[in-house]
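This report refers to the structure that appears directly beneath it.
Moving on to chain A:
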Amino acid sequence: MTTGAGVHLTSLSRSYSGVAALDGLDLLVEPGEFVSLLGPSGCGKTTALRILAGLETADSGRVLVGGRDITRVPANKRDMGMVFQAYSLFPNLTARDNVGFGLRLRKMSGAEERSRAGELLELVGLADQADKYPHQMSGGQQQRVALARALAIRQRVLLLDETLSALYAQVRVQLREQIRRIQTELAITTLFVTHDQEEALAISDRVGVMSRGRLEQLDSPGAVYQRPATPFVAEFIGVTNSFSGSVSGSDLLLADGARLPAAVLAEQPDGAPARVLVRPVDLHVAAEGQLAGTVLTHSFLGPVTRLAVRLANEDVVRVDVPSAAAAASPVGAMVRLAVEPGSAFLAA
Partner candidate 1 sequence: MRAVRYSVLGVLGAFFLLPLVAMLDFSTRGAPGGGRDFTAWTSIADDRALLDAIAVSLQLSVLTSVLMLVLLLPTMVWVQLRLPKLKRLVEFLCLLPLVIPAVVLVVGIASLYSWVSYFLGNSALTLTFVYVVLVLPYAYRALESGLQAMDLRTLSEAARSLGAGWGTVMLRVVLPGVRAAVLSAALLTVALVLGEFTLASLLNFPTLQVAINLTGKRDAALSIAVSLAALLLAFGLLLVLSQLVGRRRTARVAEPLAPSGGKA
Partner candidate 2 sequence: MLPALGAVPFLAYVGVFLLYPTLVVVGGAFVDDDGALTLQNVRAVVGSPYLEAFVRSLQLSAITAVVGAVLGALLAWAVATGDPDGLLRRVVTSASGVLAQFGGVTLAFAFLATVGFEGLVTVALREQGIDLFAGGAWIFELPGLVLVYTYFQIPLMVIVFLPALDGLKPQWREAARSLGGSAWTYWRRVAGPVLAPAFFGSMLLLFANAFSAYATAAALVSQGAPIVPLQIRNLQTSEVLLGQQNLARALGLGMVLVVAVVMALYALLQRRTTRWLR
């Protein structure tokens, strides 16, 4: 069926009344690849997507799809399927007619249009809703119709703009699995914009973390999670505890004299102020631990239980322990915490 085209964005810049939304963005997406752009709001991810779709124009830089420069091609000649955050279905058309909208523009016959629209509704599991109007469908169903509509035109690139953000948690997970399945099946080049890091990590071949109009890191989900390339990425991915102090060899010296092993500090000058980040999963309750504190609360999260621990300096850190072992550190207990060697990241 569809074979995706590669996408190449080169030094895209765009500013709105003096504020840079994109600041020389470079991005290369392989044919058939699923890439997520992840970042806080205002980082430029949506602007990048809209420039690729042709809905915005870049101040400078080029957009190449399948090796062809389409920087000046208008949106309606680009053959890109776009799925918006919400409410993008035409309210006056049934699900089938929505899916058929782009087909009719491609001079497809009525019968062909019907059968292809039916096929796509089948693909997203909504064959029985073909004659419903958008206002008669749930949010999740509407987004699936929007997906079918975008897929119908045999687009070269599929663009997903916060497509799942307006949905309930459960529907969200279901739909993202469905999108990934269809995308893999059809091998469509897909660019997905989201602010939800869990979503981006779960669904993508590669994740691009953006900040201030630039790409901070573009890598596989595992690499982004385990080896954040910059302090910004480290902070943005995953819940993190933050420790401030000064560099002392390859340790962080805290104000109360406690030492926290942090190999990342080895190259920093001694005595310089520094902040490091540690994931809750990389803190352990251990008798020989370097940090002391009092357990404040337990939050049961299934396989692990997350403890909130108040340290001597009044900071509260989060520590994940296996749920079976949580009873050993009851609320109010004094505990010592150890840091998993090599797990600390340098903070921005």
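Inclusion criterion for the candidates: all candidates are chains of the complex that A comes from, given by their letters.
Just so we're on the same page, contacts are C-beta pairs under 8 Å (C-beta built on N, C-alpha and C of every residue); 3 or more make two chains touch, one makes a residue touch a chain; residues count from 1.
Just so we're clear, the structure is a prediction, and the values are computed from it rather than from any experiment.
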Answering which of 1 or 2 touches chain A in this complex, the right candidate is 2
For chain A, which residues count as touching candidate 2 in their complex?
53-55, 74-82, 84-93, 101-102, 105-106, 135, 146, 149-150, 153, 159
